[in-house]
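One chain of protein is taken out of this complex; the other chains stay put.
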Amino acid sequence: MTHPPLGDMLATLRGTTPLVHCITNYVAMNSTANLLLATGASPAMLHAPEEVAEFTAIAGALSINIGTISTPWAESMQLAARTANATGTPWVLDPVAVGATAFRQQVCTALLAYRPSVIRANASEVMALAGLASQGRGVDATASTDEAQQAAIDLARQQRCIVAMTGETDFVTDGTLHYRLTGGHPLMPRVTTLGCGVSALVAAFVAANQAHPLPATLAALACFSIAGSRAGEQASGPGSFQVALLDALYALTPNDLSSLSQLEALDAV
Amino acid sequence: MTHPPLGDMLATLRGTTPLVHCITNYVAMNSTANLLLATGASPAMLHAPEEVAEFTAIAGALSINIGTISTPWAESMQLAARTANATGTPWVLDPVAVGATAFRQQVCTALLAYRPSVIRANASEVMALAGLASQGRGVDATASTDEAQQAAIDLARQQRCIVAMTGETDFVTDGTLHYRLTGGHPLMPRVTTLGCGVSALVAAFVAANQAHPLPATLAALACFSIAGSRAGEQASGPGSFQVALLDALYALTPNDLSSLSQLEALDAV
Partner (left out) sequence: MTHPPLGDMLATLRGTTPLVHCITNYVAMNSTANLLLATGASPAMLHAPEEVAEFTAIAGALSINIGTISTPWAESMQLAARTANATGTPWVLDPVAVGATAFRQQVCTALLAYRPSVIRANASEVMALAGLASQGRGVDATASTDEAQQAAIDLARQQRCIVAMTGETDFVTDGTLHYRLTGGHPLMPRVTTLGCGVSALVAAFVAANQAHPLPATLAALACFSIAGSRAGEQASGPGSFQVALLDALYALTPNDLSSLSQLEALDAV
């Protein structure tokens, strides 16, 4: 690997507690804030058009998630994304269920114009964004990760951004370098909005490590993967899993990430 | 009992993971999604007028809860309910605190025109909907279940739907057949939005068992009742109860429901 150790990314995050401006869906707000706090970042949720640009300008990163989108919120998201683009603030797009309705496709098309630093999505969403045929059925992934890797690479090249495609196996690409990450736990899809949370965590890591967006993204996913595995060992169901996940993120050390064995750099796909 | 075993209802739900379109209140969104995921259904929360009808048409069921209602949301709820009515998609109405303000009564009157498949409510709400005098004091039930059973039957007959009236004892009726269900745990009213969650769970069970809406409704309530009892045995307060409830819903088996002894079919009320 040509990048700095992933553990350094976490150490920098812990040392700087980056302020992450989250404009996310109603379902995910509380859990996303708690995931950021447990890991060591500082979340702020606000969306009013009167203040959203002012706040994005002082945040370390912006995280936009379209889960419970409406026209007023879409307008605020555009204001925030435009500001991030203008000020060079890194920002992450989570295009929830973009394939499910025409409205979501319009909202995402408008947001992509402001050039997200990272797109964090599941396989169906990546395929929908890349313009490929996808049988999206809402918020769940139905395309396999393997089928979607080429779509992720195409999307990264089209948008000149990082694509972090998560699922049973995660696939991360900037269009040139590709990584595969395994881990996590089968209980993760049984807890709501963990994907939304990891998008915000990517924003936090990129905020804290602006010179290294690709390893920062990998570090965010690796945190979730390792903490998820550990939480799964302790949990007896999705309720106790959620609790254990927050505790595990809090307990993670930079060394846990640097000794990670489930990360694989791919030569070609 | 003349209906299929309740355990079959859960087996079908687990086998089909029905997509439940939830338009619910801000307080309940996260916990409702987690209750559905733990039990085995797939939640989706979205409400924009631009997409709400499009999505209801592809969902297995719709669940509408008016807890934090406002005029824009009420309009979206009507669009969704109208779609459900037109496409034959089962839908559940949870008329939170309908007796508390004139606005809630107007919203519910408009929604009832689209003929919900099931109304899930507490005794005060049932009495308010049935047009009976009720001293509703907001979101809590103050009328006793016994006083309200006749109101539930009247409402079921007026609306030609199932009424699932929950409380210390649950009462379920389609206007002709009546059931009483005991169980649960005294900690349940100390956790917010469990009633909202059971409404969405009813929608999930009815989605998965469209030919059997009455036993599907009973199965949803029985899941909550059994899981609640088990969670209560493990909990030392409302915090640990919430966690244990999700784990217990996840661990429930069809056999747990079929051997249920707390369900009583009533000849007359």
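Assorted remarks:
The first chain written gets the first letter, and so on, giving A and B; residue counts start at 1 in each chain.
What we mean here is this: a contact is a pair of C-beta atoms (placed from the backbone, for glycine too) under 8 Å apart; a residue touches a chain by one contact, two chains touch by 3 or more.
This structure is a prediction, so every number in the text was calculated from the model and none was measured.
For the chain left out of this panel, the touching residue among B:23, B:69, B:152 or B:214 is B:69. Among B:191, B:223 or B:263, the one in contact with the hidden chain is B:191. Summary of contacts with the chain left out: across B:201, B:243 or B:260, the touching residue is B:243. Contact between subunit A and the absent chain runs through residues 19, 26, 29-30, 33-34, 37-38, 42-51, 54-55, 58-59, 72, 242-251. As for the chain not pictured, it touches subunit B at residues 25-28, 30-31, 67-71, 97, 100-104, 137-140, 189-193, 235-240, 242-243.
Just so it is clear, only the chains that are shown with their structure count from here on.
Centre to centre, using the average C-alpha position, subunit A and subunit B are separated by 33 Å.
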